[in-house]
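A short worksheet on the structure shown next.
The complex is shown incomplete by one protein chain, all other protein chains being positioned as in the whole.
Letters A, B and C mark the chains in the order given here, with residues in each chain numbered from 1 onward.
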Amino acid sequence: MPTDDVLRELHRQMVRARVFEETIQKAYFEGKTPAFDIAAGPIPGEMHLAAGQEPVAAGVCAHLRPSDAVTATHRPHHVALAHGMDMRRLAAEIFGKETGLGRGKGGHMHLFDPETNFGCSGIIAEGMPTAVGAALAFTKQGRDDVAVSFFGEGAANQGAFHESLNLAALWHLPVVFVCEDNTWAISVPKDKATAIPNNADRSAAYGIPGALVTDNDVVGVYEAAGEAIGRARQGGGPSLIEVETDRLLGHFEGDPQVYRSAEVIEGLQARDAIRRFEKRLADNEVLTGEAAAEVRTAAQAEVDEAIEFARSSPYPDAADALDHVFA
Amino acid sequence: MPTDDVLRELHRQMVRARVFEETIQKAYFEGKTPAFDIAAGPIPGEMHLAAGQEPVAAGVCAHLRPSDAVTATHRPHHVALAHGMDMRRLAAEIFGKETGLGRGKGGHMHLFDPETNFGCSGIIAEGMPTAVGAALAFTKQGRDDVAVSFFGEGAANQGAFHESLNLAALWHLPVVFVCEDNTWAISVPKDKATAIPNNADRSAAYGIPGALVTDNDVVGVYEAAGEAIGRARQGGGPSLIEVETDRLLGHFEGDPQVYRSAEVIEGLQARDAIRRFEKRLADNEVLTGEAAAEVRTAAQAEVDEAIEFARSSPYPDAADALDHVFA
Amino acid sequence: MAQITETKRLLTTAKAISEAIAQEMEHDPNVFVMGEDIGAYGGIFGATEGLLDRFGPERIMDTPISETAFIGAAVGAALQGMRPIAELMFVDFFGVCMDQIYNHMAKIHYESGGNLAVPVVLTTAIGGGYGDGAQHSQTLYGTFAHLPGMKVVVPSTPYDAKGLMTSAIRDDNPVLYMFHKGIMGLGWMTPNPRATDHVPEEPYTIPIGKADIKRPGTDVTIVTLSLMVHRALDAADALARDGIEAEVLDLRGLVPLDREAIVESVRRTGRLLVVDEDYRSFGMSGEVITTAIEGAFDYLDAPPARLAYPDVPIPYSRPLEQFCLPNPDTIATAARQIVGR
Partner (left out) sequence: MAQITETKRLLTTAKAISEAIAQEMEHDPNVFVMGEDIGAYGGIFGATEGLLDRFGPERIMDTPISETAFIGAAVGAALQGMRPIAELMFVDFFGVCMDQIYNHMAKIHYESGGNLAVPVVLTTAIGGGYGDGAQHSQTLYGTFAHLPGMKVVVPSTPYDAKGLMTSAIRDDNPVLYMFHKGIMGLGWMTPNPRATDHVPEEPYTIPIGKADIKRPGTDVTIVTLSLMVHRALDAADALARDGIEAEVLDLRGLVPLDREAIVESVRRTGRLLVVDEDYRSFGMSGEVITTAIEGAFDYLDAPPARLAYPDVPIPYSRPLEQFCLPNPDTIATAARQIVGR
């Protein structure tokens, strides 16, 4: 069982991510109402939010240091923040500004941060080989860093999943594969896409340990990840962890969600992992309701400052589009 | 235990394939000696022979009818013949003649035969999705045909393997996946490529039955395949079979085989599955040595006739290269 | 040009496409659809909307995120006599399944010496301009047109989209059908007035490989396709106000390429501007210019020119992306330069 300090930090990281995305969500809809135009407003393009999945990011990244490599997906904010990415440069990138992580060239699905060794990809499962390569580099460089690859349950049926796990296992590399099972791949539920109930069981196909964390439990994630990351760091090779989590919102903002009923969505909201964790922390007298509210207030202040930084930053010069094709 | 007639037929099919390839091998080196020029002689290009792997083809295809779909690999001859492909049109295609299966356009890695519903691909593991699609068509068409996909142990680490097995299992399709484990992927041995000892165990990742046939035993193949194909035909869904077999020759003709010692190669020759099976048939008084010799003589006659057909057939007109891009 | 029948029946391009699919599915039981989110969701860009309710999950099949497996399965099913339609959600994802598309779907007919047909329609969404970044905004029609064995259809209007989809489904060859997000008439994309237009209800075909003069002109030929047809038409209106009559030739696809139409138009106008939303180099713009050189060299009053997407990955930030995309102003300017006034 993690210490109270750890529990409070897990909570703080979840709240930071949630508040950041709630605020991004508001900004995203600026200029998109009444008529939704995906190209309009301060934040254009698809926007994939991770509300409900914060336990996965917080529980895993609590064990990481900035030199550990993390690859995430098209839904990367919660992971990026939990791994310590500068919120201001993250926000600025989402707003397409010169001060963003990629000078506005990447956008919300293409966040690359050398400071925290973070990268992501909008192509399903294709961030996984990059993590394997990072782990390979660590072994060659004699670093005891690890690589963590986040991916969704929908990605577990993509060829890159299979090749990445086999190669990591074959070469005994320090990688931890973390499957965020939020049941849905856009509109396709897991049982309409995956031939077996749990991807954790697929670890046997590579001879590596597999762990299943149920009920979107941040403490369960923290413990499973601690074991897997510790093992990888000590040269024990790769592991696969699957976490049953929830996607509270649509696949992307503006998703009509015709594929799931209002009841289902309300059911998910009702079991919001953050609220449940707060109740548990209060019951166990780790964090009072007031203290939790303060955490949220502090997070909102941090987020507002980051969003303000993003808004007030300049756009890149249009002609800069031609730069950075080659080093 | 199969009947004596079945045992004799299994033997006959293995011998046909062996004699065919021995004869193709001779023809292949015409014009390539003393100096080996891959482009020279009556048969140019890479030549992948299956000597040693005949038990897999014979044991599986004994359960198939021409309307059952078969997809094979860059090493397809033994499978094509066991599934009943016209030996003359096969030979003619290998010789690049107008009378070949593909009018000389395909060649030995690209054999397509509507008569026996046979196809193959030179791209590793990429014949597997085609088999899944054939099985999907069968279910839609109300046919009780099955699709069989042959692939090598090296292909089991390619993404297409994973995606194909998951999709076939998810949709409960009549496909049987047959892994020819001949230990080698060109120069790379299985244990330097595959994270676990047996691919048959990977069936669990898809919730389908898996079977391992050891010792290159044609009867073992016959029985495992009979069960899997029967199950698929009756709507029982897909299966995975792995057969431990031997590649007696180089990866392709002209392969210096620097990656395995003369002892290893001699060891393989010494346990030639056909000779071992003939001894067993003789011991069990199923087939005498004389009868086995007659089978070989008959096979040689059939092969000589097919090769003669190929040699005496005309080449396509050069300008025909521009035809058949579009139907 | 598109024949307009008397009664006006307005459809978006997305509805025109799904109507064509539905009509073919009605009379041909071999036609079925596979793809990600093509069922309950109706396709991310609406190309299969309403089909699940109408034809059920047996014929409108949502798939796992396994493009190699299900696109390869389309090939395998086609070889058994079916006529699958498979959707690759964004063309940008081709790299996860290109082997099935190109080494199998495109080559088996040829390798079989013509003995096997592979009647698959591979639909995919192309185009950017809405801030979706480097992995979700490309057109890439040049990439596919370079590789032999597949027809490549790229419509620009609802009318063409329906007729070309009907032709694609009935075609015995693999057909890559690329629809631009900006022409689909989606409620959540920047409105394009021409993305809703008259579409006859009865099934009809438009020949694959025939270009269409969307606007006749005498001073310069603007060759383009897809969303850029609309940009070029806007530019042509502006040019007309200055007395420059631009002809807008909509290729409607790249394979087969209607070289006759290109040459015929350039011989008439003596001037050529190619407008290309795909990357500038080694693609469509160079091929069209070369086609004009091969067929109309002596008729040229000025060197042919091109306005294309620069050779850079698609940037996310709006000013950067808009800087890269051809638009009516830059098209008109380029045309004026060629015309010399």
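The definition used in the following text is that contacts are C-beta pairs under 8 Å (C-beta built on N, C-alpha and C of every residue); 3 or more make two chains touch, one makes a residue touch a chain.
Because the structure is predicted, anything quoted here is derived from the model rather than measured.
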item	value
Partner chains on view for the chain not depicted	A, B, C
Option touching the unshown chain, where B:G45, B:P114 or B:P197 are the choices	B:G45
Selected residue (touches chain absent from view) among A:M14, A:A27, A:A69 or A:A310	A:A69
Among A:L167, A:A185 or A:A224, the residue in touch with the chain that has been omitted	A:L167
Among C:G209, C:G253 or C:G283, residue touching the chain not depicted	C:G283
Contact footprint on chain C, counting only the chain that is left out	68, 92-103, 106-107, 110-111, 133-135, 142-143, 145-149, 254-255, 257, 278-279, 281-287, 289-290, 293-294, 297, 303-306, 311-313, 315
Those residues of chain B which, in the complete complex, touch the missing chain	35-40, 43-46, 93, 96-97, 100, 102-110, 121-126, 154-155, 157-160, 185-188, 192-194, 254, 258-259, 315-322, 325
Interface with the unshown chain - residue positions in chain A	69, 71, 100-107, 110, 112, 114, 117, 119, 121, 123, 126, 128-138, 140-141, 147, 159-160, 163-164, 166-167, 170, 323-327
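In this text, only the chains that are shown with their structure count from here on.
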item	value
Greatest separation from chain C - chain, by CA centre	B
Euclidean distance of C-alpha centroids - chain A vs chain C, Å	35
For chain A paired with chain B, centre-to-centre distance based on mean C-alpha positions, whole Å	45
Multi-partner residues of chain A (each touching 2 or more other chains)	157-160, 192-194
Sequence positions of chain C contacting 2 or more other chains	63-64, 66, 68
